[in-house]
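The complex appears here without one of its protein chains, the remainder shown in place.
Moving on to subunit A:
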């Protein structure tokens, strides 16, 4: 227990530190789901082991004096775990509320009449996919400003990109990663990486339809320039994004796909480690509880 109870936390730290180079080398479709699973498991695992650590404060209750020598954990650690749990709980509630609120808003866009492509009469260039409630549902929302900024081939790439988001159900991965990052703030970089891999996957989907990697790269560049030129397009400070359009364009123009399957195994091994450690810690915890009950 002295080691295993901290392992999910350690795995989260290692994931957070290594996720940037990992994300760039993972095959997008497989990688985004493997990373999402890793984030969820690391998130839940950390919450669970924190719960175990926190409940070991029980040894401070006079009636359970016997527990004092059984518990191999410092009180400070237990208090830290409790604080971590509290923060995670508050952040999770906020995240769930935000997700539900956004979904409700987006549902109104989904309910608009028309086909899958919803053109919006707005001069500011913008485009995004609005997830639906079932596979193949959802809308592609594009402003008139964006359509005018692109040529025919680039519009084809844009539509294919957003349709890939919908068909591959990326919104599920993004929501899960968002919740994992709320439970465990260490996983925020992992959530960003899942976002990046979703975009990469959609870019590859666009390549499959448009037939040219360069065309998709140019569509990204044209759209990004149009968005940046329209000053009011986004209140976000430029450079806010850890993974940007440049990374996606580089990936599209790379002569050889740089994806490595080996990295999937690395993430998988880390995830398994977190699961095993959580089980081990649970077993030890159950042993302590058993002895306490016998007294």
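Operating definition for what follows: contacts are C-beta pairs under 8 Å (C-beta built on N, C-alpha and C of every residue); 3 or more make two chains touch, one makes a residue touch a chain; residues count from 1.
Throughout what follows, contacts and distances are computed from a predicted model.
One chain of this complex is left out of the view, and of "Molybdopterin synthase catalytic subunit", "CopY family transcriptional regulator", "Protein phnJ" or "Transport permease protein", the protein name its UniProt record gives is "CopY family transcriptional regulator".
The chain that is not drawn here is touched, among residues A:56, A:177, A:264 or A:278, by A:177. Residue-wise, the contact with the chain that is not shown comes from A:140, picked out of A:140, A:183 or A:264. Only one of A:13, A:90, A:208 or A:286 touches the chain withheld from this view, namely A:208. The omitted chain makes contact with subunit A at the following residues, 98-99, 101-103, 105-106, 108-109, 112-122, 126-131, 140-144, 146-148, 150-153, 155-156, 158-163, 165, 170-171, 174-175, 177-178, 191-192, 194-195, 198-199, 202, 207-209, 211-214, 217-218, 220-221, 223-225, 227-228, 233-234, 236, 238-241, 244-246, 249-250, 253, 255-257.
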